[in-house]
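Removed from the display is one protein chain of the complex; every other protein chain stays in position.
Then we have subunit A:
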Amino acid sequence: MAEEIIKLDDVSVTFQQKDKQVAAVKQVTLHVEQGDIYGIVGYSGAGKSTLVRVINLLQIPTAGRVEVNGKLLYQADGQQKKLIAAKSLRSERRKIGMIFQHFNLLNEQTIIDNVAFALKHSGLKEKQIEEKSHKLLKLVGLDSRATSYPSQLSGGQQQRVAIARALANDPEILISDEGTSALDPKNTIQILDLLKDLNQKLGLTVVLITHEMDAVKRIANKVAVMDGGRIIERGNLLDIFTHAKQQLTREFIGGGSLKAISILKKYQLGKLSADERIIQLTYVGNSVSEPILVKLYRDFNVEANIIYSNIEVLRGTPVGTLFVIIKGTSAGRIQALDYLQKQEVIITEIAEDELQEGETDNG
């Protein structure tokens, strides 16, 4: 198991406003392993930004424990709070790169100076700082624009400069707080692929906050879903994708299941006879297609009716989802499912009540 590079334990953040308290993060535990690309999704106000800003103590928590890169940054034991010294915090922060939705570059300094700014206290000589800044700009493909000002670049280019700045001190971790939210689809993909590239080439650990599930599906290996200041579900991308337990997770992940279930509800397809079951089949990589379903009929005398199908790409691998109604004797159905399992198809049985509860909601 890889080393845990970020360890947030029981972290809470409460904002004291004039007449009320806002609990933005509630006793969240989040461990990120070295080399992870950890996606954190959730609706606006869920507490995502507040949580990740705790990682480099841009936000000081009200309770809990924060350990990053093996250094204890914050610990609260009851009323006693231990905070890393300001000077050490600054040097720890340099090992945690961060990029933001609005890039946040220094407008009055050139691209190269923006990168060099991060190296001011690196102990390097002026000449070396300049060389390193150029090297970083090359890494993000913008060395030719070194003397431009941020306003002269496109959003995507500005974000690449921000990445160069974030990587200046060779951090182990890169946090992206909505780093692609202000970009068009093409630039979004470029930035995401750059992050993935850095993850693979440099072993960079990435924490990716976003409300665009597509970003997570494209590069993350793990995902956590936040709601109301808590992580309500987390796990490997594929597991979450196929076995999301929370309604909210399904809303985010999509994976067809939510859509399928709503279609089923709408057309009352959920009303099954005794020898029918609805199952969700998920397959990774190779495709499930007619032949398998034909085989179910031929070998086990089980009919399979496709009611919804969808294919998505997770981290570059196609993942298909089928919702089928299978009809046959109970023995036949068991054999059929066994067979499917051997084909490495992930099977999730959809309980009938899941299809009904929505109707009472509407009524």
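The definition used in the following text is that a residue touches a chain if its C-beta (ideal position, glycine included) is under 8 Å from a C-beta of that chain, and two chains touch if they have at least 3 such contacts; residues count from 1.
The rule we apply is simple: contacts and distances are computed from a predicted model.
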Missing subunit (named according to UniProt) among the choices "ABC-type metal ion transport system, permease component", "FAD-dependent oxidoreductase", "Cytochrome c oxidase assembly protein CtaG" or "V-type ATP synthase alpha chain": "ABC-type metal ion transport system, permease component"
Residue of A:Leu105, A:Val140, A:Leu237 or A:Val302 touching the missing chain in the full complex: A:Leu105
Contact residue for the chain not shown (choose from A:Lys81, A:His121, A:Lys245 or A:Lys271): A:His121
Of A:Lys132, A:Arg145, A:Arg165 or A:Lys265, the residue in touch with the unshown chain: A:Arg165
Among A:Lys71, A:Arg90 or A:Lys271, residue touching the chain not depicted: A:Arg90
Positions on subunit A where the hidden chain makes contact: 56, 58, 90-91, 93-94, 96-98, 100, 102, 104-109, 117-118, 120-121, 149-152, 162, 165-166, 168-169
